[in-house]
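Down below is the structure, laid out as structure tokens.
A protein chain is absent from this complex, but the other protein chains hold their places.
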Amino acid sequence: MISSIRPYRSRLDALSERATDEVVAGAIGALSVVAFGALFLALPTYSVFPVVTFALAAAYGWYRNQGATAKSLTFLATASTVIILGLIVVYLLWKSLLVFRIMGLDLFRLASPFWETSKRTFALTPMIWGTVVTTLIATCVAGPLGIAGAIFIAEMAPPRARGVVKPAVEMLAGIPSIVYGFIGFNVVNPAMSDYLGLVSLGSLFAVGLVIGVMALPTVVSVAEDAVTAVPDEMTDGALALGTTDWQSIKSVVIPASFSGLSAAVLLGIGRAVGETMAATVMLGHNQALPDPLYDVFANTETLTTLIASQYGNAITRDDFMSALFAAGVVLFVTVLCLSLLSRYIEARMQSTLGGST
Amino acid sequence: MSVETTVNGEPEEQIETEWTEYGFGGDAAFSVRDLDVYYDDDRALRSIDIDIPEESVTALIGPSGCGKSTFLRCLNRMNDRIRAARIEGSVAFRDRDIYGTDVDLVELRRRIGMVFQQPNPFPKSIRDNIAYGPRKHGDINTGLLSRLLGGDDREREEELVERCLRGAALWEEVSDRLDDNALGLSGGQQQRLCIARALAVDPEVILMDEPASALDPIATSKIEDLVEDLAEEYTVVIVTHNMQQAARISDQTAVFLTGGHLVEYGDTDQIFENPQSQRVEDYITGKFG
Partner (left out) sequence: MSASHASSATIEDDRSGVARSAATTAVGLSVLTMLLAVANVLNWITTDASVASVALSTLYGVALAVAGVVTVAVGLLSASAVIDANANDTSGVLSGLPVGLLALSVVGLVASQTLGYGVAIWAPAALVCAVAAFLFGSLAREDLTATLPWGGFALFVAAVLLAGVITPSWTWDPRHLGVALTGTITVPCLAFAASLATAWAAAKATQGFGARGRQAGAYLLIGANALFMLSLLVLLVAFVVEKGAGHALRGIHLGPGLSVHVPFVMNGAGLGYDIDGVFPAIVGTFWLVFGALVFAVPLGVGAAVFLAEYAERGRFTTVVDIATDGLWSTPSIVYGLFGYAFILPRLSPGGRPNVLAGMLVLGFMLIPLVLITSREAIDSVPDAYRDASVALGVGRWETIRSVVLPAAVPGVITGIILGVGRIAGETAPIILVAAGGLNADPIRVIHGFRFTSSPPFVANDALLSATNALPYQVYAVIETGVGGSESFGWASAFVLLLVVLCFYAVGIATRMYFQRKLER
């Protein structure tokens, strides 16, 4: 938005005239990028040639016309993000094509048999259910606790405590998931079987709890930013009318930061959906629906753990591997939808809030 | 009640601030004695003594950074929100010390309304903005349950919204779009909405912190007319850096000068026509400030 109101940039561009040799260098650079792409896909060892030509062209351009070269190079970098995402999409789809051909829509069938690799039966339903259950449990932990924590840090904590707590929470967001997994495997799983008499180690419930705790700092941190972003004047306005602090938080601060808060929760959900390691080491990898369906203490499988735990077995079989890629497609589509949803909510809130900034 | 100039005051301080004794009729809404405000180590206000009368407009003028807004925010304890601020001395509202230990801030602020420099409507509809205070105080009940059980105050709310918007001279402009988001209004309309919102909780005093400084001349004149009307019912204390504005709308004027001194306080006509001190005269005539 800001960039559109910097008119001088476009004017400056028009002023700079391009000499022929610069255009040639640019063309060579562009061609070598295309050639690199083609060669890397087909004959990767030969892709060294376009890399060298590209480097030469870029060096020449840098020497002749730094501005234009810099602009092209940064454009290339920008385009690379789109290209990478495109490649991910294409390769996931392409590799999962086989299992779609074998299973068709039965990939999501609602009745057993679900997963019998020896009979080429690969239905993802149990894994999707496992992901849904763990995500729900994790969201129930991370959502309310995270938002309450954010409100505490932003609105209630004395400033000195806030200066310590906020960075601490951000640091805790960095604890790698395998560490959570290690704790879950060695501490939570045994405790669950002690307290709840679980027959098998590992359950969707325990995984959901651990993932929820893991997502908690992320949710707190993002939600706190959203709450802090509510201008003080708005809170002042409520307090000057004689409301209590809590009333002003509830009826002004939370509604005004609603988009940020929901983005925080969606982010937490996204993390929970994509979380792999903690779930992989904690679960028992039983590719079946729990019986009954609502038995959250069952030991089944999620989409991510399916990939991480089964890929060693699948490496020699195309159809099996393809099923794992299908699980990847489902995951990818889910988190992409979540991130688009949060973008949409934010955009909508911004348009309703108008010029509130 | 007449002004006692030397209560708690140190004599040197009195001389330094060139305090001008002035008396007025009527009761004092606020009696401020020996008020000092510090932000960390900076002293923003020095030994302020002032009595602000009921049902009139008192203007606080002075150059920027003289502490007039700080003083205003002392009157409803909004300074408590600034953690670095430290306050000494006493401020009495209707003979009760508002900095006492057992003061209920919520009740205090309900009775002393405030309008801020920047219009700050809530990102809600116009109606919800006005009804916000009464709803929070439980005076108006439009919740789901009360609607189901018929104990709904919808009509009273309608009436209140109209009364407050008329009171803030905004009714004509927005009566057909009460459910629109308040942030869609113009700056001047937003500010009058904030005034209407303050009226809705039925305050006894309205504090205004440069309410027209962010507005264009037409919106400003509307706000000024409004302030004069409000003074018939409410005690109004208004901070402004615009001397013409102070001269037009206020009954009393207090002049603050750099360093947090209250230099002169009295009848507006007197201050502007016949200031007692040279510094105030210089400031008013534009030689300094």
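Order of writing sets the labels: A and B. Residues in every chain begin at 1.
Operating definition for what follows: a residue touches a chain if its C-beta (ideal position, glycine included) is under 8 Å from a C-beta of that chain, and two chains touch if they have at least 3 such contacts.
A quick note: this is a predicted structure, and the numbers were derived from the prediction, not measured.
Put simply, the hidden chain is in touch with A, B once you look at the whole complex. When the whole complex is considered, the residue among A:Gly130, A:Gly143, A:Pro217 or A:Gly260 that touches the unshown chain is A:Pro217.
When you scan B:Arg33, B:Lys68, B:Lys124 or B:His137 for touch with the missing chain, the hit is B:His137.
Among A:Leu124, A:Ile153, A:Val207 or A:Met349, only A:Ile153 touches the chain left out of the display. For chain A, the residues touching the chain absent from view are 1-4, 6, 8-10, 12-13, 16, 40, 44-49, 66-67, 70-71, 73-78, 80-82, 84-88, 91-92, 94-95, 145, 148-149, 151-153, 156-157, 165, 167-183, 185-187, 191, 194-200, 203, 213, 216-217, 220, 243-247, 250, 270, 273-277, 280-281, 292, 294-298, 304, 307-308, 311, 324-325, 328, 331-332, 335-336, 338-340, 343. Mapped onto chain B, contacts with the missing chain fall at residues 93, 96, 98, 100, 102-104, 106-108, 110-111, 136-139, 141, 143-146, 149, 151, 202.
We adopt the following convention: only the chains that are shown with their structure count from here on.
Taking each chain's centre as the average of its CA atoms, chain A and chain B sit 49 Å apart.
Residues of chain B that touch chain A in their complex: 76, 78, 81, 83, 106-111, 113-114, 116, 118, 120-124, 132-133, 136-137, 181, 183-184, 194, 197-198, 200-201. Those residues of chain A whose C-beta lies close enough to touch chain B in the complex are 158-159, 231-234, 236-244, 247, 251-252, 255-256, 352-356.
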